[in-house]
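Omission of a single protein chain aside, the complex is shown with its protein chains in their original locations.
Right, chain A next:
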Amino acid sequence: MSWWQDVSRVYRQLFHRLRWLVVVLALMLYGVSGFYSVDADQRAVVSRFGRIVEQNVMPGMHYRLPWPVESVETLSAVELRSINIDFAKELDSALTGSELTTGKGDLIELALQVQYSIPSPGKFLSVAMDAETILRNTAKAQAVIYVSQRELDSLLTTGRSDFQQWMQQAIQQELDSFGPGITVTNVMLNRLETPAVIKQAYDEVQMAPAAREKLIQDALGERETKLAQARSEVNNTLKQAQAQAQAQVANTEGEVQRLNTLIVSLERQPGLAKKRLYLETLKQILEKARVSFINRDKP
């Protein structure tokens, strides 16, 4: 029994001296448990007995009253969040078809990304139960409305940036009706195209104006070649005609000149000249031609 008495005596003496220290230590530990830190990409919300007292606590070291008075909830990536919506990959697309319907009853495939930030984490946590799902469905519903008012062609060609801007505003407006603390910063269309099954036919239409243009350009090119050819042909004909005409005139002039000269020299004895000419001609002819004689009975 003696060792037990010893222990209890030492304990009593020790406790008597240290009890205040223990109490102070416990209180200090309790107090220190109120410190918390918020990372660089996080924001925190502090509630006191369930009521939010700090909507948006910035990164760093902070203090709150310890449990059960105050509690902290942290949210990550409040500045740059995004959700991807691909209508083709939504759960019930097998049942309903994945395409959106345009104002003219055509079908179009769409995938988009909504980028948003959470300027007010307190509201984000307390106003809507699953704000992201709500955002997701709101974006889908607004896309359905926009597409239903447009034509396929304008959507696919010029309408993209309009679509994105309109979407951003429309989603924001829709969310603002109950204020879940979300700011839609950007909407991007990742895919906006005709259904894959009939894409080829559509691509052909896109190429058709170019094909038309090619036919016209070919004809124009052909025209230029033909015209150039014709012009040079015509030019040749005229040149030839002129050359022939000049030659004819010159020849004639020469001939006339020659004859005149001949005449002047022989004018004094025309009979003799004639005879000489005749014999020269005869000679030339008979040199070349074959000659046969026939005897004619004399009468």
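In this section, contacts are C-beta pairs under 8 Å (C-beta built on N, C-alpha and C of every residue); 3 or more make two chains touch, one makes a residue touch a chain; residues count from 1.
As a convention for this text, contacts and distances are computed from a predicted model.
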Hidden chain of the complex, named as in its UniProt record, picked from "Protein HflC", "Fumarate reductase iron-sulfur subunit", "NADH-quinone oxidoreductase subunit H" or "Multiple sugar transport system substrate-binding protein": "Protein HflC"
Touching residue (missing chain; options A:A44, A:V57 or A:L100): A:L100
Positions on chain A contacted by the hidden chain, ascending: 47-52, 68, 90, 92, 95-97, 99-107, 122, 125-130, 133-134, 137-138, 140-141, 144-145, 148-151, 174, 177-178, 180, 194-195, 197-198, 201-202, 204-205, 207-209, 211-216, 218-220, 222-223, 226-227, 230-231, 233-235, 237-238, 240-242, 244-246, 248-249, 251-253, 256, 259-260, 262-263, 270, 274, 277-278, 281-282, 284-286, 288-296, 298
